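Note that this complex is displayed minus one protein chain, with the remaining chains in position.
Presenting chain A:
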Amino acid sequence: METQPAKNISSYIIQSQEDEIKRIALELHEGVGQTLYSLYTGMQFIQTAVDQPEMKGYIGDMAQMIEKTIQEIRLLAVELHPPALGTLGLLPALKSYLKLYTSTYGILVELQNEGMEVQISERESITLFRVCQEALANIARYADTMNAVISLHWKPGQLSISIKDKGKGFDVDAAMKKSSGLAAMIERMFLISGKCVISSKIGEGTSIDITLPVY
């Protein structure tokens, strides 16, 4: 029997990494987060039971600190693996990520969606999400631009996504030799039977076009 070890190994590594990220996110949210919440309610209970004003204030501060930590844990878990991907789908997860992206890097991203959204597997949506994330991260790092556009086009049998910016642009061939991020985007899409085409012109901008067959 003929085997394809390279493809299988890449696929296995990427899938294992995603599973691990998801596990850590879930553990943080459902495990550590819930335990901290129990501590927080306990602190609040103690605060009402204590009479000494100084001690009451001290316990109040501690409860506030726990509340902040719970918030941090929740945000960290969402950043690691957006729960919207599994429950609401790719588009809501992207919308939510773009809000965070704009408030982190100051880059405005216009999201366009055409056609009827088709249900795709979780593996496919996480791959598409990660490729979009990588493309946006590259814009934040290298493009030197204030704006970007993501367009999703749902056609019968195919989903096309393009991420465009009018930033600095780069030499694709040279960058492919240096950057493993660009190669990883192509590899990720290949593993779900999709395609990723990267085109860029110095001084004009970059376009990442990804396509995925959908049924």
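The rule is short, and it goes like this: a residue touches a chain if its C-beta (ideal position, glycine included) is under 8 Å from a C-beta of that chain, and two chains touch if they have at least 3 such contacts; residues count from 1.
Here is the rule we use: contacts and distances are computed from a predicted model.
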Can you tell which of "ABC transporter ATP-binding protein", "Peptide/nickel transport system permease protein", "GAF domain-containing protein" or "Glycolate oxidase" UniProt lists for the chain that's not drawn?
"GAF domain-containing protein"
Full-complex contact with the absent chain, from A:R23, A:R141, A:K155 or A:K178
A:R141
Candidate in contact with the missing chain, chosen from A:T48, A:T87 or A:S103:
A:S103
Residue among A:I9, A:L75, A:L111 or A:M176 that touches the chain left out of view:
A:L75
Identify the residues of chain A touching the omitted chain, counting contacts across the whole complex.
68, 72, 75, 102-108, 137, 140-141, 144, 146
